[in-house]
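Left out: one protein chain. Kept in place: all the others.
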Amino acid sequence: MIMSLLASALPMSGLLAALPVAAVNWHSVLFLLFAAVACACAVAVVLADNVVRMAFYLVLSLAATAGLFFLAGAEFVGAMQLMIYVGGTLVLLVFGVMLTAQAPFVAIKTSTGDRVLAGMVGAALLAVLLQAAFRVEPWRRPAMAAVAAPAATPIGMALLGVRVDEPVAGAPPAAVRSGYLLPFEIVSVHLLVVLVGAAYLARAKRRRTPRAIDVAASSVGPVVTAREAARSSASALVSGGQ
Amino acid sequence: MADFLINAVGLPEWLAWTITALVAAALILNVIAGGALVFIWAERKIAARIQDRLGPTRTGGRFGWLQSLADGIKLLAKEDLMPEGADGMLFKLAPYISFCASFCAFIALPFAFDFVGQRLNVGVFFVVAVLGLEVFGVILAGYASASKWSLFGSMREAAQVVSYEVPLGMCVVVPVMLAGSMDLVTIAEKQSGWLSNWYLFHDPFTFVIFWVYVTCAVASVNRAPFDLAEAESELVAGFHTEYSGLRWSFFFMAEYGSMFLVSALAAVLFLGGWNGPIPVATLLGLSEGTGDTANYFVRLIGCGNLLLKATLGVLLMMWVRWTLPRLRIDQVMTTCLKYCTPIAAAMFAGAMLWQLAFPGGVVRGISRPAGEIREGWLEGPGGLSAGRGAVGAKPTALPSAATGTPVVPTLESSIETRDVVKVGS
Partner (left out) sequence: MNLLSAGLPSTAIPLFAGLLDAPVGVAHYLVVGAILFTSGVVCMALKRNALGVLMGIELVLNGANVNFVAFSSPYLRGEGAASLGLDGQLIALFVILLAAAEAAVALAITLNFYNNHATVDIDQADDLKG
C-alpha cells in the first residue's frame, strides 16, 4: 500500500492530468450504481401498471440491494438475499403473478384521488426519513478504512449461541453479546409451520359446486385468446386439477 | 495483476483496479463464449458418434471444427422476430437476464489459487444463489412470448430448477463442512496433494453425495434427461420457441455457461480443483516462495487442470444426454423429492458422523500432517494466511488507508469455541 502511494508519484501521473478526476473511488461509484438501480426500480414498481413488469422491476431492485449488501461488507447477508429473497420469495411471487395474470387483472387502474393521497403520504414519509438520515453527524462523516474479518463462521456460531466476533469498537465494556440460538430455533419451527400451512391452504379441494374461477373461465366463451388458454392451463397444471 | 500495474507500471491505484477488473471480466467472457463454441461442436460430434454417424465433416476440414463458427454466422444473419402479442421489453430482456446470471456466477469461481474474480468468503453460497437466478430469464421468456407452449415449458423449468436447489444445496454443504469454509479457494487448497486428498475419496458418504450432486446439477441446468423444458419432440422448443437469431444464441450461451459452471464447481468441491492427481508443483520443487514467474507458471498449470476437469464434466453431461431417455415432469419431481433429497440428507448426516469418528481421516493424505486444525474460515481474505491476491477485484479497503493488516478474531478469547469446533487433535 505504501509502495503504491510512492509509485503514484512516478511520471505516469503526468498522463492523468488530462483526465477530469484525480482518483475514482470505486466503492462509491459502485454504491451509486447499485443504489440508483435499486431506487429507480423501486419507484418503477410503484409507477408501473402491468403487474408482470412490476414483478420484474422488483426482482431488479432486490438484486441491486443484494449488491449493496456486498459493498457494505455483509457478504453472507447478500448471498442469502440473492438465494432466498430473489431466488425463492420472488420466484414464488412471479409464479403467483403468472397464475393470476388474466387479461382484466394484468393492469388494474387506481382512481386519481387515491393516487394523490398516496403520493402525499409518501412524500411526507420520505421527507421525515431523509432529514432523519442526515441529521446525525457521525452518519455523514466519511468512513474510516477497515478490513472486515470474514463473517460467515461468526454468524453461524452466533446462531448456535456462541459469539466469536470481535466486540465493536465503540461498545461499552459491559455490553451483553447474546447468542441467537433461541430465535434460530423459533424461526426453524416457524418455517415448518408456514410450510405446512401454505401446503394446506393451497391444497386441491374436492368441491360440490364449481369454483368461481372455473365458472368465469367457462363463461368467456369458445373464442379464447392464446393467453387465456395458457393461463387456465397453467393454473390447472399447478393446482392439480379439480 | 493490480499490484503489478501499481508497482511496475506506476499507475494510480484506481486505474490499476479498473484495468484489472476489465481484464478479468474479458477473460471470463472468453471462457464462456469460447467454451460455448467448443461445446457446440463437441455436442454435435458426440451426438453423432453415439448415434453411429459422423457429424459435421465438411466445414473446416475433416472434423468440421469450424461448424460452430458457421452456426454463429447463421444466427447473426437470421431475421429478428417478435410475436405480435408479446410484451416487447420483457421479450427482449429475457435472454440477457439468463446470460447475466450465468456470467455473474463466474465471479466467485477460482481457476487457480490466485486466479479468481473476487475471492468471496461465501463463494459457494454465492455461486449456488446466482445459478438459481437463471430461472427468471426463463419465466420471463415463456410469459413474454404470448404462446401456450412457451409458457408450459417455462413453468415446468422454473418448478424443476427451484425444486432441485434444495438437494443441490445439501450436496454442496458436505465439502463446506469438510473444509470448514465456504471459500472456494480454501476448499480447493485443502485438497492439494495426491489423489487421495480429493474430497471424492474422503469417505463413502461424500462419494455418494458427489453422484447426487451430479444428478442435481444436471437437473439444475436443464440437460437431459431433465430437459423437458426444451423438449424438442413435445413442446416445439419450450420457452425459447419464439426466439431466433442472436437472442436464441444468448440462451444457449447461458446454458453452456451454466453447464461449464456446475462442472467446474464439482471439480473445485469434490475433485481437487486445480490440484491434480499428482502434485506437480511440489514434485518440480516449485512452491509459493520461489518467485513470481514460477508461481504464475504453477497457477497456469492449475488453471489448465481445472479447465480439463470441467470439460470432462461437460462431456459427461453430453454423453448422458444422448444415452438416456427423457423423464416426465412427475418423474423429475419424484426423483428430486423422493430420491435426491432424502439421500442427500442421509449422506450429509453420514459425512458429519464420519468427521466426528475419524477427524484426521482414515487414510491420511500423504502431504497433509495429522491433527491439522480445520479452521478454514480463518484462511479467507483477511485471515491468517492472508491470501489476498486476486486477478481483479474492487477495492474492499478505501484508497486513503489500510496498511493491509487483517483483523482476525482471536480464538483465545473464546475458549469454548475451540472445544466446539476443533475436530483434529
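We just call them A and B in the order they show up, numbering each chain from 1.
Going forward, a residue touches a chain if its C-beta (ideal position, glycine included) is under 8 Å from a C-beta of that chain, and two chains touch if they have at least 3 such contacts.
As the structure is a computational prediction, the values presented were derived from the model and not from experiment.
Enquirer: Suppose we count only contacts with the excluded chain; which residues of chain A make the list?
Expert: 21-25, 27-29, 31-32, 35, 38-39, 42-43, 45-46, 51, 54-55, 58, 61-62, 65, 68-69, 71-74, 76-77, 80-81, 84-85, 88-90, 92-93, 96-97, 99-100, 104-105, 108-110, 114-115, 117-119, 121-122, 125-126, 129-130, 132-134, 136, 138-146, 148, 151, 154-155, 158-159, 163, 165, 167-171, 180, 183, 187, 190-191, 194-195, 197-198, 201-202, 211-213, 215-216, 239
Here is the rule we use: only the chains that are shown with their structure count from here on.
Enquirer: Going by the contact rule set out above, which residues of chain A touch chain B in the complex?
Expert: Chain A residues touching chain B: 1-4, 7-8, 10-13, 16, 23-27, 30, 50, 52-53, 56, 59, 63, 73, 75-76, 78-80, 82-83, 86-88, 90-91, 94-95, 98, 101, 143-154, 157, 160, 162-166, 225-227, 229-230, 233-234, 237-238.
Enquirer: List the residues on chain B that touch chain A in their complex, please.
Expert: 6-7, 9-15, 17-18, 85, 87, 89-90, 93, 120-122, 125-126, 128-130, 132-133, 135-136, 139-140, 143, 146-148, 151-152, 155, 158-159, 162, 165, 181-183, 377-378, 380-383, 394-409, 411, 414, 416-417, 420-421
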